[in-house]
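As you look at this complex, bear in mind that one protein chain is not there, while each of the others sits in place.
On to chain A.
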């Protein structure tokens, strides 16, 4: 910009070389993690001939569904400035409720009941966190213990099965569907697309980011900070319930110890995808990229036939590679 040019205003972003450059840099900054994903995909395609088979891809997406749903819930919470550590406990409890209700009614009502349970549990978690005013990390940690405990109480510690007559229907999420993908994958894609739209395009999404970025400024802008948080927890609860249904459908049963610890994997996927744990930044697509990346790394090991002994170390290193690349690209544009 030379001295005599009049500065551009926000109203009229003149398409000068400067702004084009900055737009481009913006892209780079945003999509560093995608580049890392692509590199790993290419590497796996070249080094194995099994990776690019449709069977493997279908399998890969099916595997991504559970962690992808949880990561989406985690991302939405993190954007709004809270953590949801109840995710896996909610998953177990709502799957159990789904199976039990299914036993006395039918499979579909049971599944609906699971989703409703997920939303209600999310509502309770959110209300506890908002009303008590304790840090969400601590608040949801405690709540998750309660939920796990309830799951044990409801099942008496045993595995719960659907009625034998409906066992086959109960496995419906594993059935192949559109384009040969599993029903679980289709459900995952649909739910995530909807949530992506909600976060990126609705007024609720805008408020979500504002609350996470600066809760006080949001409050003074007339936003009900508490109800935004509660809604975020409810969405996370529904995501957990859906993930629980997929797992239960696959296993043909549900139990109180289901998916223990996956709430942390979900948060890891969210963060690997590039969502800032400070809140106010992030996106649903990042959750998916993060979940894909984690799943892909596991998948690659199986395909390459590498010893599982090294798996964890290499997994850790690959995650570091991915996030470093993301950081690096962002920093270069500072």
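The working rule: a residue touches a chain if its C-beta (ideal position, glycine included) is under 8 Å from a C-beta of that chain, and two chains touch if they have at least 3 such contacts; residues count from 1.
The rule is short, and it goes like this: contacts and distances are computed from a predicted model.
Which name from "Acetolactate synthase small subunit", "Sugar ABC transporter ATP-binding protein", "NADH-quinone oxidoreductase subunit NuoF" or "Fe-S cluster assembly protein SufB" does UniProt give the chain that's left off?
The UniProt record for the chain left out of view names it "Sugar ABC transporter ATP-binding protein".
For the chain that's not shown, point to the residue among A:54, A:105 or A:202 touching it.
Result: among the candidates, A:202 touches the missing chain.
Who touches the missing chain here, A:156, A:222, A:261 or A:305?
A:222
Which is it among A:214, A:302 or A:315 that touches the chain not included here?
If we include the chain that is not displayed, A:214 is the one touching it.
Under the stated touch rule, tell me which residues of chain A contact the chain that is not displayed.
Residues 1-5, 7-13, 17-26, 198, 201-207, 209-210, 213-214, 216-224, 276, 278, 280-281, 333-334 of chain A touch the chain absent from view.
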